[in-house]
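This view holds just a subset of the chains, kept in their places.
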Amino acid sequence: MDPIIKIVTFPGTNCEYDVLKQLNFLGADAELIWHQESDLGSCSGIVLPGGFAHGDYLRPGAIARFSPIMEQVIKFAESGGPVIGICNGFQVLTECGLLPGALSKNDRMRFICKTVSCVVKTSGSVLTSAAVAGQTLHLPINHGEGNYVCDEETLKYLRENNLAVLTYTEDVNGSVEQIAGISNKAGNVVGLMPHPERATDPLLGSTDGQVLLRSFIEASK
Amino acid sequence: MEKKHILLGLTDDEFDLVKEKLGREPNDLELAMYSVMWSEHCSYKSSRIHLGRLPSESPRVLVGPGENAGVIDVGDNIAIAIRIESHNHPSAVEPYQGAATGAGGIIRDIFTMGARPIALMDPLFTGFPEKPHNAYLLDGIVKGISGYGNSVGVPTVGGNLVFDACYNQNPLVNVFCLGILPKDRLVLGRASGVGNLVVLLGSSTGRDGIGGVSILASAAFGDEEGADGNASQSASKRPSVQVGDPYEEKRLIEASLALLDAHLVVAIQDLGGAGLACATSELAARGRVAMDVYLSEIPLREADMTPPEIMTSESQERMLAIVKPDDFESVQKICQKLEVQASVIGRIVPDNADCLSQLRILSESGGKVLADMPAATLADEAPKYNRKITPPQPLGELQDLISPTSRSADNHSTDSRHSHEINGNDAVLKLLFDPSFVYEQYDHQLFTNTICGPGEADAAVLKLSTPDIAFTGKALALSSDANPNYCAINPRLGTAITVAESALNVACTGAEPIGLVNCLNFGNPEHGEVMWQLSESIDGMSEACKQLDIPVVGGNVSLYNASEGKDILPTPVVAVVGLIENIDKQPPVIGLTPGETLILLGTTEQNLCGSAAARLYENSSPSPHACTLPHLDMNFHKRLIGFITELVGSQIGGSKNILKELPGVAGDLVTHIHDVSFGGIALALCEMAIKSQCGAEITGINTTADLFSESPSRVIVCTKFPEILTALAERHGIPAQIIGSTGGKKLQINNLLDLDVSDISYKSRMYLPTYLEVTDRE
Amino acid sequence: MEYKVQVIVKPLDAIANPEGKAVERALAALSFDRVTKVRAGKVINFTLEADHPEKARSITEEICQKLLVNPVMEYSEIQISQSGN
């Protein structure tokens, strides 16, 4: 069976083609899957891409988590399959409980679209396995609600298990401990606010996102 | 009590004309529909006779003005659709929703044509943000563009931000949209085929944006509907704000494009101003067919809406499609999957022998006829006014408008008024501000097309590609521009210079200008002087576009813009699109590289008339012919655009390689480039310095007038190869002067200016947040 | 005196409310199909120092009018209570 990455599309998702294009550009096989599907089919990895699933009304990801496909995504994740959530996808992952914590409004109450510096904290996840801990990446962010919050206990859990896989080098949106991305304990489910697919094509400037997508493609083989 | 038609905004003469067209008195519903269709906003009744003077043809133009958007062929069976629109008055009332629905409306104009919307630009004009109400408006407007544009999934890649007290109560919010389509997906808004269904897609219809029409149902007229006398009900009948729902629009985009791809619609039209009245009458009139509309089939948000309210509601996120009966099931299937409501609300019916293309509104299919009008009388036959044009008095010496002759030394008017007062450092610190605070709130990277985003280069540069059209090496460059100061002094030349600047902006990224759309924001057309400004401005645009071979493929007119009882400065906005035939690396951006040389291409006219720096030292607004604007030599400008396009274009991958002839150039000939416009050379250099945190020492600029002049047709280039570049320029008839060298942490211009780059960076970055981080309505 | 103030800001009836619409659809999809007319607004709570309750109310009204409410599309409901401490 050929490895195929599935990119989940909700109504209101808008980065699905960008992710598809850049995964293809890096040599992976990938296709879109509509949120109403209840069968993943042949699937070796899952991306929940960015955008505004269900308009981000109520809370980003709050409504998306009830889509039929999400049951399958949860099963796939629980069986150890690689799952990444980018931006809105990260919000969906926290809402459906695959990742702890929540993403609240940016502390300055404004949407932010710009390139920021991030540090890879661990290579122990499907998104960072090809990167080196300590490596700095310049990645575009694009969100209004990327301010990671969680209670003390969760924070302790994240620290003890080294699960904050990616952090900003400065405070960009109020996230606790400048968290930009986290993984679950097994490292197969990762959510991050930056958009690696926007930093993959040399014509667009930075190619720092490639190492992340490559890690994920590798894990999805 | 005033007559109904007066309350609805029709004059007595217009009302007589309605009666003449109908051969009888209109009923309330008909009157409501005529009043909205014949409004200035929908009918262009004051401007139409002038707009015809704009050149709209070129071999590339597939669809010119008159449709929902202009369409231009870019080769390989691909076309682009462009349009710009204003949402000024709604934004003054509710800045967030006004701007949001402005973006929503223009996006619909684009996908109506079969194009996938891929870029927005938002030229914005407000009073100075030091005044809290202006800050509140600007903040709301920016958040509205951000909230809608980001969520609907169309990146905002450029725009403008202009401050002037004339916009205090009347901000201007113009929104431009660009879409890309396979040529064979192009559809026009023309209904056809007797028996075909009229299908309403998208949101339910509510009381949004209903203007004067609601008075038809008000107690004042004591008619059938107004009997309940309930206070909260009558309050809810007040004109109400349109609220945008970007999520609905996103699904509508996907559904419309899917329907077009599956060839399931005969025609399609967006609903904007005047709602269903406009969409039904335009579809029928353009297609010359008769149409019946059944009110009972229109999904309503509120049950008790009256027929005039239903037909004129401006509820957002709706489209009207003409569908063959056999295809409706397939239409439903696509719409259901994408969660878009689709309702059959009417039919194309056979023409009645003696009255062609009637639009009839029925209570229900087979029910009572509530309105019956020739569609064209609504859509096309509004009166056109040749309003009185009063040139300002005294006109003084008429300035040589656009001189095609080349400049001679004595042509240089040396209007250096204020030049003795202007303190270089001081003026720069007052004029500089960094708009990144605005555009960082906009997704400008979606679709991974953005090669140069806002603030990076003189124009935004996008790969020519969409999810269904692969990148083949072509790119588009977009710039929007305006110059109200210049247009106030001389609307004809000012507008021509605006066009020239916009075209030069796209050239600076290596693109050839291929099309233009415009938004004419002016004051009250019943004022002779405003009509003079409008007419002059159109002539200036027309002449400039003809000489530069740029077709005007669409536009929008917004009149009655006034603040504190005064008309705004004439504010024609243009957006130019350029095409890059082949791109394989990023164009040179705004910036400085240390250790290089700065060259000024073009010559400076020592003339501060209309300049931003001079304005700082004047107490009153610029007035017609208060002074003589710098010359615009169109022949020279055209040559400059050609040269820059080729110079930059060949560096980034073009085929016409003028660089081939140049031995000894290892690497890029042009490291950075920036045109000279607002704030003159002073601001151009500051912007370049700030972007790279690199200083420069300028020895070639000697007077304040040289430093702050905004004379057109100039570009600053940063290069490692000054001799080669100057020689090359001169060979192409472009004057080139070495003005200084780059490096260090200071920007120093003879004894005129001396500033730390870090200081000007900080000051310009802090300007907007200082006033916008805290905002109230006041 | 310290007062606890709660301001509820709601959309006017005639104004579209996309958020309410989205929630209504989501609830229907979750089989909560006996829910209708969903409208979403916001709530702002704060503590206010004022001399007497009428003063607290008039300040709150001014705050609503200046900052919290845009009367062309919203209206507000104010609740004021004396603070526990």
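Read from first to last, the chains carry the letters A, B and C; within each, the first residue is number 1.
The rule is short, and it goes like this: a contact is a pair of C-beta atoms (placed from the backbone, for glycine too) under 8 Å apart; a residue touches a chain by one contact, two chains touch by 3 or more.
These figures come from a predicted structure and were not determined experimentally.
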TODO: Counting across the entire structure file, list how many copies of each shown chain there are.
DONE: A x1, B x1, C x2
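In this text, only the chains that are shown with their structure count from here on.
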TODO: With chains as vertices and touches as edges, which is it: line, ring, star, complete or other?
DONE: complete
Open item on the list: Contact counts by the stated rule: is the higher one at B-C or A-C?
Closed with: B-C
- [ ] State, to the nearest whole Å, the distance from the C-alpha centre of chain A to the C-alpha centre of chain C.
- [x] 34
- [ ] Going through chain C residue by residue, note those that touch at least 2 other chains and give them in order.
- [x] 18, 22
Task: Contacts with two or more other chains, residues of chain B listed in rising order - done: 245, 247-248, 339
Task: Contact set on chain A toward chain C in their complex - done: 54-55, 57-58, 62-63, 66
Task: In the complex with chain A, residue positions of chain C that touch it - done: 18-19, 22-23, 26, 29-30, 40
- [ ] Would you mind writing out the residues of chain A in touch with chain B in their complex?
- [x] 11-12, 14-15, 17-18, 21-22, 34, 36, 51-52, 54-57, 108, 110-114, 140, 142, 144, 195, 197-198, 200-201, 203-205
